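As you look at this complex, bear in mind that one protein chain is not there, while each of the others sits in place.
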């Protein structure tokens, strides 16, 4: 099982902060994961593909579409950050 | 009587922070005062004429050689300032 | 010492600064601090509450990374960062940054630059609540411009 996390306005778009999912065999990369999430929810798909959204794989910023995610335990989608 | 004040290294040069003096009639301006002080003490005269020395007349920065000082109660010579 | 804390509890900037500065070395000539407070109004009007979401584990690691990056860049050994998350009321502190150095230029540069980084690179998401509801706040164009200046 993989934990997918959505923060900030992406949490609103996803309807919740966390999803536990079993990835289908044809989802191998960050790009595949985005497409798969968009298949069931086009609005969420567009929100997580927007400019400025970071992808974090197992708590390391990744941002590479080709990154393999099959062994990952946790993937997070972060909208633009705003500390301070 | 006029109070003449010397601060910082000018105090060392003058041998004291304060002098009470009666100005002679021929001392009318800041430039005259400097010359008069130099007449009795060349080293002090050169110290108060150095670059960066400010002249304050009755607690207002003046720095004009032609400023009339005959009515002044207090004249201060300030070497370069260094607060903070 | 590089000290960072990400906390859900309210904190008192003056007490934290007093504690941090008390441990300074004999070579310390300058202490610069920045405290950021939740304002009672923003460009969207009255603010009744600010909520800062964070990513537990990742946020702490990123704040630590930014503090170390800035300390190394300005060659200073003492940097403090405290950052709140959760619900914050108007007037409450959100963030505190402090830096100690021998001379003032490095401490000023470190605190100002670290704040610029935190505004755009710290993993927090801000939601303002006012009379007309809540909305997410993202870095301004000015925040991005300031941050970009440091990448050059």
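Residue numbering begins at 1 within each chain, and the chains themselves are lettered A, B and C in the order written.
Just so we're on the same page, a residue touches a chain if its C-beta (ideal position, glycine included) is under 8 Å from a C-beta of that chain, and two chains touch if they have at least 3 such contacts.
Predicted model only: the values in this text are computed from it and were never measured.
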For the chain not depicted, the shown chains it touches: B, C
Missing-chain contacts mapped onto subunit C: 12-15, 17-18, 21, 24, 26-41, 90-91, 102, 104-105, 107-108, 111-112, 115, 142, 146
For subunit B, residues in touch with the removed chain: 5, 7-9, 11-12, 52, 56, 59, 76, 78-84
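Throughout what follows, only the chains that are shown with their structure count from here on.
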Farthest chain (mean CA position) relative to subunit C: B
Euclidean distance of C-alpha centroids - subunit A vs subunit B, Å: 75
Chain centre separation in whole Å, for subunit C relative to subunit A (CA means): 27
Sequence positions of subunit C contacting 2 or more other chains: none
